[in-house]
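A protein chain is absent from this complex, but the other protein chains hold their places.
For clarity, chains are labelled A, B and C in written order, and residue numbers in each chain start from 1.
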Amino acid sequence: MGLNGVIRPGLIQMKVLDLDKTVKHYTDVLGLNEVCRTEDGRVCLKGYDEFDHHSLVLRQADEAGFDYAALKVDSDATLDCLEKKIEAFGYKVDHVLPESNQPGFGRRIGFRLCTGHRLELYADVKQASQHPEILNPNIWTTPPRGMRCQRFDHMLLYGPNISEAERFCVEVLGMFVPEVCNTPDGKRVATWITGSNKPHDLAFVEFDQPGKIHHLAFFLQDWHDVGNAADHMAVNHVKRDVGPTRHAITRGHTIYFWDPSGNRNEVYAGGYTAYPDNPQRVWDVEQLGRGLFYYEGELIPSFLSVFT
Amino acid sequence: MGLNGVIRPGLIQMKVLDLDKTVKHYTDVLGLNEVCRTEDGRVCLKGYDEFDHHSLVLRQADEAGFDYAALKVDSDATLDCLEKKIEAFGYKVDHVLPESNQPGFGRRIGFRLCTGHRLELYADVKQASQHPEILNPNIWTTPPRGMRCQRFDHMLLYGPNISEAERFCVEVLGMFVPEVCNTPDGKRVATWITGSNKPHDLAFVEFDQPGKIHHLAFFLQDWHDVGNAADHMAVNHVKRDVGPTRHAITRGHTIYFWDPSGNRNEVYAGGYTAYPDNPQRVWDVEQLGRGLFYYEGELIPSFLSVFT
Amino acid sequence: MGLNGVIRPGLIQMKVLDLDKTVKHYTDVLGLNEVCRTEDGRVCLKGYDEFDHHSLVLRQADEAGFDYAALKVDSDATLDCLEKKIEAFGYKVDHVLPESNQPGFGRRIGFRLCTGHRLELYADVKQASQHPEILNPNIWTTPPRGMRCQRFDHMLLYGPNISEAERFCVEVLGMFVPEVCNTPDGKRVATWITGSNKPHDLAFVEFDQPGKIHHLAFFLQDWHDVGNAADHMAVNHVKRDVGPTRHAITRGHTIYFWDPSGNRNEVYAGGYTAYPDNPQRVWDVEQLGRGLFYYEGELIPSFLSVFT
Partner (left out) sequence: MGLNGVIRPGLIQMKVLDLDKTVKHYTDVLGLNEVCRTEDGRVCLKGYDEFDHHSLVLRQADEAGFDYAALKVDSDATLDCLEKKIEAFGYKVDHVLPESNQPGFGRRIGFRLCTGHRLELYADVKQASQHPEILNPNIWTTPPRGMRCQRFDHMLLYGPNISEAERFCVEVLGMFVPEVCNTPDGKRVATWITGSNKPHDLAFVEFDQPGKIHHLAFFLQDWHDVGNAADHMAVNHVKRDVGPTRHAITRGHTIYFWDPSGNRNEVYAGGYTAYPDNPQRVWDVEQLGRGLFYYEGELIPSFLSVFT
């Protein structure tokens, strides 16, 4: 958990073009479970290894992309405390009433980052009716399906002024920054940020258009399950972007691919145990390609595209 | 990092009967690197993926076993703050001067748990001369050797009154407790404790003799490397205890085996991402065997022995 | 394929005590598919990666155990040729008419080995209606289920006079013998025999009672899938015998476990590529334990039991 009580990115809402086809992608191929549908037709999903009500929401829209993401914090008091810090940092905070548009979720506070992304914070959420066992627990109850995605892991956001966004995450949210990428004159190109011992909970890449998402990532057990995910992509004709490969950055094993609406997904496994006292790893921008795609050794051109 | 600034178990000193043979075991078979020897003949070692000066010390003695372990904290101020909390909890704190008997380590504070184990805390330690790359880092520089152990991971301690020890870890050190095991009348039999998102940084099992260690564990990449570790054990005639198998508790893949002095080692991979807001998993004592040795489905009799 | 046209063990019929429960074990847990039931109530099954009609038959009986196994040969002419060789070796041959008791199978010839086991040979069998794709084939069509067993792989038979059985397999069937185990005075204790580049198609252990089977084995992709199989055993409370472990003999990764009727199963992965020109590996009987259970380093007492 981060210094200031941020636990993890626990919710992300995505815009999709073809709801039915896209739901089928996340359930049949990635192996997420549909939890419920909202009155306005959004679909709530979660990984088999998540306790909370849901972590992914799909909303039918005219274009694909990022609606917002929400970070879970450790208490209601933390929520109040962070509200003050956010406003002190200079971002306006708004309030979302409990369950108002996310079934199972308590009150949330929201704000817009300089990068154009809406983030929210919440402390309370109902436990999912289907969650991992608690008493004498098995490793799972129903065999994991498809790609065997365990849980929502992280997201990579594109937008302007990521230095400020990074500073916000550190100073306000109490997260730390295991890796960064800079231009020769020291400007941030990319930053990987965590509030936990995972190597990243979120990441930013500097981009001139605001509010873009590069990918949302789901966690797999290991490199073998990355291979299994690739098998499922191939059999199901899922459009692949890059991989199976490895990031030198975070060291995770990975595949980038596309959902049927054009949102980029990642399946991600491994990665080092990130500690706040470890030296920050630094990438020169001309080595960024190798850092991102360690096996390819260079930037895959599609990396910079945020939609197909 | 835990709420109160505890980062990880960063140092453990073990007593060994045959120093040369035991050093060879940790270097040639586990793949740790020897860092230095102290003036009084102790040998300092570390995993290839650790930044700090060393994490394991072997000391020649008349019997094998646990000398002490030390947790790294995030700052000198935390050290001062924790000293007061420890004394308030009722444990007497002593002081170890910088580098006095651990090369590279700054000042440490120490105390004895009710379970009979000496624990220490420190904030400062020199970076090892051979550490993971920081600028445009490779995943490793020299290929990992032998079992490919990455780093010291955790330890399981045996002693009396583990309920108090658990309470100390939570109230004073700010750690949390992802899993516990209780008797039918609610007494703690075992407890798994973490200050991070690893499922355990340390664990205790209730035992009538104080100050015993069940095992010290080293981290591997995945189940495949657990198999590789078993290969190296077989070829090198390392004495195996249990495994390759899986813990239902923490979900990690594991092998228990013995160093040449009779200290139990573990190689450990995987395990879930532990979050403080997840429900605490609870084991009934009659299910503990299955919880520890999920594939065997029962307690392996040697589990309770702390030496061969 | 062996020198004399033997392709592989393609069929095994087992006696079971509780047909429904045992079918469920092979389908739900091992992941085999039920193909059909015979008029007399036997159940025919196959792995998802097998082309032929079926490979495993379960027959309700008063005791568990081995009925017979059948080897597929490359042509009807081979069948005639082998019939003469078998009779010349001294075993009486009988004839089973096409489809008489194995749906989809052409004519078979049968005989009894000195070890007490009935073996059969056949050249013709119908293709299964559900088989791997042939035109622009996917790696599979429906995701493999449960333990993801691909196909029947081999069997280990117990009985008297295995030297003669081995000589029969070599001289008559044209197979070869990658590994053997001998007593200090040169008597065969165990022999591993193949007609292919798999390290064994069948194996024999010397035993005073005739006609016993130690285990029938199913093939998995790799060590990771051996771990997955162990997960499924644990969750489903399947009774495990030994493993996950590795054989030094054949080098395969393995778990032994029991079906609900008390027949021992094996899941097996890997193993070296066996070539007839490689030197025969030889095991001293006092090293047999290590050869069989390389990680345990010794004979697991239950190895000699043929039923629970």
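We take it that a residue touches a chain if its C-beta (ideal position, glycine included) is under 8 Å from a C-beta of that chain, and two chains touch if they have at least 3 such contacts.
Because the structure is a prediction, the values reported are computed rather than measured.
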In the full complex, which of A:Asp124, A:Asp231 or A:Asp284 touches the chain missing from this view? A:Asp231
Options B:Thr141, B:Gln209 or B:Gln280, residue touching the unrepresented chain: B:Thr141
Contact partner of the left-out chain, one of B:Cys181, B:Ala234 or B:Leu288: B:Ala234
Spell out, residue by residue, where the missing chain touches chain B. 138-141, 143, 145-146, 222, 224, 231-232, 234-235
Contact residues on chain C toward the hidden chain run 1, 3, 7-8, 49, 51, 72, 74, 127, 133-139, 151, 196-198, 219, 221-224, 246, 248, 251, 270, 272-273, 275-284, 287, 290-291, 294
Touching the unshown chain, chain A contributes residues 223-224, 227, 230-231, 233-234, 237, 240, 243-246, 248, 253, 290, 294-297
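Note that only the chains that are shown with their structure count from here on.
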Please state which pair of chains has more C-beta contact pairs than any other pair. A-B
With chain centres taken as the means of their Cα atoms, state the distance from chain B to chain C in Å. 44
Let me have the rounded angstrom distance from the C-alpha centre of chain A over to the C-alpha centre of chain C, please. 47
Cα centroid separation, chain A vs chain B, in Å, comes to 31
Touching two or more other chains - residues of chain A: 138-139, 222, 224
